[in-house]
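Note that one protein chain is taken out, while the other chains of the complex remain in position.
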Amino acid sequence: MNRLIISGSIIVLFFAGLALFAPLLAPYDPGMIDIDNILTSPSGEHLLGTDSLGRDLLSRMVYGTRISLLVGLIAVGISAFIGVILGSLAGYYGKWVDALIMRFVDVMLCFPTFFLILAVIALLEPGIVNIMIIIGVTSWMGVARLIRAEILSLKERDFIYAEKAIGASDFRIITRHLIPNAMGPVLVSVTLGVAAAILVESSLSFLGIGVQPPTPSWGNILSEGKSVMGAAWWMLFFPGLAIFITVLGYNLLGEGIRENLLKT
Amino acid sequence: MIKYIFRRLISMVPLLFGITIITFTVIHIAPGKPTDMETQFNPKVSLEARDRIAKLYGLDKPLHVQYADWLRRMARFDFGVSFVDSRPVMKKISERIPVTLGINFVSIILILLIGVPIGISSAVRENTFYDRAMTVFVFIGFAMPTIWLSLILMDLVGVRWGILPVSGLKSLEFERLGLLEKIMDVSRHLVLPVFVSAFAGLAGISRYMRTNMVQVLRQNYIRTARAKGLSEREVIYKHALKNALLPIVTILGLSVPGLIGGSVIFESIFSIPGMGRLFYESVMSRDYPVIMGVLVIGAVLTLLGNLLADVSYAAVDPRIKLE
Partner (left out) sequence: MLEIKGLKVRYGANEVVRGVDLAIKKGECVGLVGESGCGKTTVGLATTKLIDARKGGITSGRIFFEDRDVLGLDAEDLRKIRGRRISYVFQEPSSSLNPVFTVHEQLREALPEKDRAEKAISRILADVGLEKIVGKKQVYPHELSGGMQQRVMIAMAVAPEPDLLILDEPTTALDVSVQKQILELIAELKEKMRLSILFISHDLRIVFSMADRIEVMYAGRIVESGLKKDIVSEPRHPYTKGLINSIPSMKNRKKKFEAIEGKAPLFSDLPQGCKFHPRCGFRIEKCMEKEPALENVSDSHFARCVRAKELL
C-alpha cells in the first residue's frame, strides 16, 4: 500500500458513502422548493446555501453524488466489458479477427471522443441511461488494447499450453486463465476511466445535454451556477470542487495501483 | 521523404473508409429515423424539412445505395446544407475552423513552452521538494474540470475584477478600433480560453516529459557523455534533452482529438465562434448535416495531426529510415 492508494481510497470511499447514504445525510429534500430562501449564502441552516429556487445546495449535491458516481461507474463498466471482450478476442485468435478489431479501434480513436458523444446524443434523448451507454461505447479502446497486449504475451506461456493439452475450450482458457491474469493494467485503466467518465458526464450535464434537471447532478448545478454568476459564488464553487476532488481521488487511486503493479 | 509522406497518406485510406462507416452508422443508430426525431423534437422543422432530410440521406433507398451515395458525397466534402440557415455545411465549418485551430495552436505552443521545462527540471531534480511540488501540480491539472476552471476564472477575472472580457472574440466597438487596438482586443478576449485549453494539456506534457527525461538520464550514453568530461549542462541540455524531446512530437499528434473535442466546452462557455461552438449549437438544434460534417472533419483533422506527427518524427529521429 502506498500513499497514493491510501489518499485516493479515502476520497473514493468518502464520496461512495455520500452516494450510498444520501437519504440519511441530506438535510433537506433535494427537490423542495422554498421561494422565501432563494440564493441564500451558506449559513447554519443551509450549510452550502440555496439555489435560485431556494433548494438546499448541500442536499442537491449529496444526491448529485449518486448520479455522478452511478454514471461514472456504469459507463466504465460498459467500456471495460466491451474492451475486455474485443481485446481478448483480438489477442487470442489473432490473424484476421485481430486485424479487424484493431483497425476498428484505430478508426474509433480518430474521432475526438467528445464529438462522437455529442453526435450520438443529438440522435438519442439525453438522459442518465443514454449517457452511461454513450460514454461506455465511446471509451473502450484503451482497455481493448491493454487486454490484447497482455494476452499476446500470456498465451505463449506454459500453463496455457498445459490447459490446451488437457483439452480445455477456448472459452475456458480465455475466461479462466487469460483475462484474470491480464486484470492488473485493466484495473488501473478502469480506475482512471471512472475519473474521465465523471468529467465527461459533468461536462455534458453542464452543457444541458446530459442529466436533465430537476434530477440533480454536479454538472447541471454548475450550469445553473453559471446563470447566476456574480450573485451566488457557492453555486459555482461547491459542485466544481466536488467534481475536482472525486476525479482527483480516482486518479490518485489509479496511479497508486499502477505504481504497485510496477513494483511487483 | 515525399515517398514516405505518400505512403503514410495511402495507409490513411482504410481509416478514412472506417470513419465514413462509423458516421453512417451513427445516423442510422437512432431508434426511428432521423426524420421522425426531427419533427418530434424540433417543432421549427417543417414537413418540407423532413422531406429534405429524407432526400439528403436517401432514406427511401436500400442501405447499400444510401452508403454509396454518402461515400460519394464525403469524397467531395459535400455534407449538404444546414437545416437552420440553409447554408452549405462545408462553408459553415470552414468559417469556424481557423478560430479553433488558432486557439489550439497557441495553447500547444504554451503547453510546450511551460510543460517541457517543468518536466525537465523535475526529472533533473528527481525526488526533491521541487519535484514533489510539481507532481502535486500535475495531479491538480489532471483532475481540474475544464468547466469549473473556466467558470471560476470568468467569475473572478471577468465579473468581479473586470480585468478581461469573458465572452466572444471581439468587443462591441471593434470596428472603430485601430489595427493595433484590434489585435489587443482579440488577444484580451483570447487570454482566458487559451489559458483554460492549455491548462489540462500542461499537466500531461510535464508528466510525460519528466518520465521521459528520468528514463533517458539512466541510459548508458549519458554515463558516456559524463565520462567524456562534458559539463552537466551539455550532458542534460544536449545529450539527454534531444532524446527526451523526440517522442513529444508523437504525443502532440495524439493529443489533437482531445484538444479539438475539448474546444466544444471552452468555446461554448466563452462564446467563441469556433468549430466546437458550431458543433454544440448544431447538437442543440439537431442540425444533422452540420453534426455529421463536423464529426467527419474532426476525424480528418485528427488523421492529419497524426500524419504530421509521424512525418515530423521521421524527420527528427535519425533511427527512422525513410526509404
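Here the chain labels run A and B in written order, and each chain numbers its own residues starting at 1.
The criterion applied here is as follows: a contact is a pair of C-beta atoms (placed from the backbone, for glycine too) under 8 Å apart; a residue touches a chain by one contact, two chains touch by 3 or more.
Remember, it's a predicted structure, so these values are computed and weren't measured experimentally.
Participant: Which displayed chains make contact with the chain that has been left out?
Facilitator: Looking at the complete complex, the unshown chain comes into contact with B.
Participant: Just to verify: which one of B:F6, B:Y221 or B:Y237 makes contact with the chain not shown?
Facilitator: The single option touching the absent chain is B:Y221.
Participant: If the missing chain were put back, which residues of chain B would it touch?
Facilitator: 126, 218-221, 223-232, 234, 239, 242-243, 246, 317-319
Operating definition for what follows: only the chains that are shown with their structure count from here on.
Participant: Measure off the straight-line distance from the CA centroid of chain A to the CA centroid of chain B, and report it in whole Å.
Facilitator: Centre-to-centre distance between chain A and chain B: 22 Å.
Participant: Taking the complex as given, what residues does chain B use to touch chain A?
Facilitator: Listed in rising order, the residues of chain B that touch chain A are 14-15, 18-19, 21-22, 26-27, 29-31, 34, 37, 139-140, 142-148, 151-152, 154-155, 159-160, 257-258, 260-262, 264-265, 268-269, 279-280, 282-284, 286, 288, 291-292, 294-295, 298-299, 302-303.
Participant: Which of the residues in chain A come into contact with chain B in the complex?
Facilitator: Listed in rising order, the residues are 103-104, 106-116, 118-124, 195, 199, 202-203, 206-209, 219, 222, 225-226, 229-230, 233, 236-237, 239-241, 243-245, 247-248, 251-252, 255.
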